[in-house]
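One protein chain is absent from this view; the other protein chains keep their places.
Here is subunit A:
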Amino acid sequence: MAPVATPFFFYLLAATMIIGGILVITRKNAVHSAMALITALLAQSGIYLMLYAPFVAGVQIILYAGGIMVLFLFVIMLISIERTLKERQFNHQWLIGIVAAAALGGLFIAVYTRGKTLFPEGRLTYAEGQNTQAVADLLYGPHTGMYMFSFEIASLLLLVAIIGAVVMAKKRI
């Protein structure tokens, strides 16, 4: 079966992501920014599917677009934003910030034009395999599970984050 990873889909998803990113950093209303970010994240999960990473694509949709963005929207709802809409949206250092980002962009361009011979031309193809099973083998496998300890640390991190968020947001402890 011919892969569907055509250049057209790549450019469509990439354009959606870039336009979504630009809208995130330029919109006045935080809700509009959140909506643009959700669009960009969904387009990114499409890119993950093109990269033969279906498990990461599913996690992206469920956790990012479904979980983290709902958290953002809830906080936007709890915080009154009427006053922020009338204020200036960009700080005094915006010019310096853009110059710094342009310097970083120049660095990226220099690195990628010099290093582009490292990567082979054209699309990489291979049998799709059992992606989710292979990821699970790396995480929990009895012989190949080299990330098991990191996984436990990640669960501890989430526990600390839950406690921290509750303590921070509570009025009186």
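Note that a residue touches a chain if its C-beta (ideal position, glycine included) is under 8 Å from a C-beta of that chain, and two chains touch if they have at least 3 such contacts; residues count from 1.
The working rule: contacts and distances are computed from a predicted model.
*Asks:* Consult the UniProt record of the chain that does not appear here and report its protein name from "NADH-quinone oxidoreductase subunit K", "Exodeoxyribonuclease 7 large subunit", "Outer membrane beta-barrel protein" or "Glutamate ABC transporter permease".
*Replies:* The chain we cannot see is recorded in UniProt as "NADH-quinone oxidoreductase subunit K".
*Asks:* Pick out the residues on subunit A that sit against the missing chain.
*Replies:* 5, 7, 10, 14, 17-18, 21-22, 24-25, 27, 30, 33-34, 37, 40-41, 44, 47-48, 50-53, 55-56, 59-60, 63-64, 67-68, 71-72, 75-76, 78-79, 81, 83-84, 87-91, 93-94, 96-98, 100-101, 104-105, 108, 112, 116, 119-127, 129, 131, 134-135, 138-139, 147, 150, 154, 157-158, 160-162, 164-169, 171
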